[in-house]
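Once you've had a glance at the structure underneath, I'll fire off some questions.
Removed: one protein chain of the complex. Kept in place: all other protein chains.
Just so it is clear, A and B label the chains in written order, and each chain counts residues from 1 on its own.
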Amino acid sequence: MDFWDKIRHLDRRVIFILMVLGVGIPLVTRIGLPIRITPDVRRVYDFIEGLNPGEIILVSYDHDTGTLPEMIPMSDAILRHAFSKDLKIVGMALRAEGSGIGRQNIRRIAGEFGKEEGIDFVFLGYRPELTATILGLGSSIGRVFPKDDRGFLIEKLPLMQKVLNYGDIDLVISISDDDTPVYWINYANARFQAKIVPAVTAVMATTFFPFLNSHQAIGMVAGLKGAAEYEKLIGISGSAGRGMDAQSIAHLVVIGFIAVGNLAYFLGRKK
Amino acid sequence: MDIGFIYNYLIASERLGIWIAAVLTLAIYSFLYKDNPIYRFAESLLVGLSVGFLLVVTFETTILPKALEPVAADFGRVFVKGQFGMIGSFIWVLVPLVLGLLMFARFLPGAGWISRISLALYIGFGAGASIPANMQSYILSQIDGTVRPFLTINNLLATVNAIIILAGLISTLFYFYFSKAHTGAFGMAARLGTFYLMIFFGATFGYTVMARISLLIGRLTFLLRDWLGVIS
Partner (left out) sequence: MRRSFPIIVCFAFGIVMLAQFFIPSGFSSNVRSEITDWAQIIYASALIVGIVGLMKYHAIRISRRSDGWFYNLITILSLVFMAFIGFAFGRMDGSPFMWLFNYMMAPMQASVFSLLAFFVASAAYRGFQARNAEAVLLLASTVFIMFGIASVGNSIRPFSDIAVWILNNPSMAARRGIFIGVGLGTIAVSLRVILGVERTYLGKE
């Protein structure tokens, strides 16, 4: 086996070790690479920035625990922005695991701003079946969620007394690791003209560009990069920004793999 | 020594939790070397815990408040308090509970067909709801988004972009039309569609790499910061 054949058939565990080093070393030694804001994230920021105190954002945690490293920084940044502007947050989940994450996440960030559950924010809990839940919220949120996640009747909660359906909600943000925001757009936006922002894992980002282009979604926050951009916009140094150094170097490592793989393929083939 | 003591002083300790999380993380990562019993143990544990979690949350957030509690409340009103005028309401709230229970008929030999009733209702509901939603969102709005830029063109770049998008949309639709052979002019249009699709798949793969690396960053951050304390 000549040199390029050996390179082509490199043990994959060597590739794994190089990946760990490519991600781990930048985590330990901070570089601080600049982050450029994309128009899609800026539109989300500008929309929330334009809301008045007391206006309401529905945040739906439509993801599992597998994608937390992307979802939590996005959620943290958006919630911090919203609470800093005294906006009210109604939380819910369309995935069971998202309900555990969302409840803890909203309470943690709300605690930083001294916000009170039932008055400044509410977590309604989990409902299965996307279509039924999203359509149901268009008629009556109280019918879909008669009680909040703690078991209190929502008609008794001060915040929920002014939130009947989508007409009382100024923005819906779906934090998702799959195509759930498409359901929000198909049912909540198409039927009830709710304003939707997908905050999605990077895998799903390319799915939503057609909706952004046709103005069915306000903007989009995609992946760790989107979360880092949002953190920069609200002026905080969060986990997403710190993770972007590792992201940048790891991408260079993968591009290097592609380059070496192609070199080995063509040079090995020539012989 | 009661269970509360054990829970409060041992289990509730975040440090113990972090160690357990770290050991389970490394157990999963042992798969990178090769498949082994430690990985399989962790995988089986994950499946069991996940399904147990789903069972509890689904029952407590949906079955209990939306099916069982309304039935219990109306049962109490009709048969305990004697408000027999509410019998119609009681029968009505029984309907969804019965529909849910019919799903379990598939476990009964010879009676599995009964579960088709509930399934058919659900399928019909989904199919009926999806038709106008798909028409509005996937077709009409997308066509609108493609055509509208031509009505408001004010610079060369916008014109070129609008033409590129229109060409891409039409050629992609040509590609996915398999009822006609991809030959001649039709074939050329379909091939152009292939090129657009390759650009799309490449962009998606680039974002996929980004997503997966983010997940690895999350896990390494946990191991280096929360577990080992190497980074702040």
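Everything that follows uses one rule, which is that a residue touches a chain if its C-beta (ideal position, glycine included) is under 8 Å from a C-beta of that chain, and two chains touch if they have at least 3 such contacts.
Not measured: the values here are computed from a predicted model.
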Partners of the unshown chain among those that are drawn: A, B
Interface with the unshown chain - residue positions in subunit A: 8, 10, 12, 15-16, 18-19, 23, 33-36, 38-39, 64-69, 97, 100-101, 103-104, 107, 127-129, 131-133, 135-136, 139-140, 143-144, 150, 191, 202, 205-207, 209-210, 212-213, 223-225, 244, 247-255, 257-258, 260-262, 265
Positions on subunit B where the hidden chain makes contact: 7, 11-12, 17-18, 20-22, 24-25, 28-29, 31-32, 40-60, 62-63, 66-67, 95-97, 99-101, 103-104, 106-107, 113, 115-132, 134-135, 137-139, 142-143, 145-146, 161, 164-173, 175-176, 193-210, 212-213, 215-216, 218-219, 222
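In this text, only the chains that are shown with their structure count from here on.
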Contact set on subunit A toward subunit B in their complex: 13, 16, 19-20, 23-24, 27-28, 66-70, 96-97, 99-100, 125-128, 131-132, 135, 146-147, 149, 182, 185-187, 189-191, 201-203, 205-206, 210-211, 213-216, 222-225, 239, 243, 246-247, 250-251, 254
Contact footprint of subunit A on subunit B as seen in their complex: 32-33, 50, 53-54, 57-58, 61-62, 65-66, 125-126, 129-130, 132-134, 136-138, 141-142, 144-145, 165, 200, 203-204, 207-221, 224, 230-231
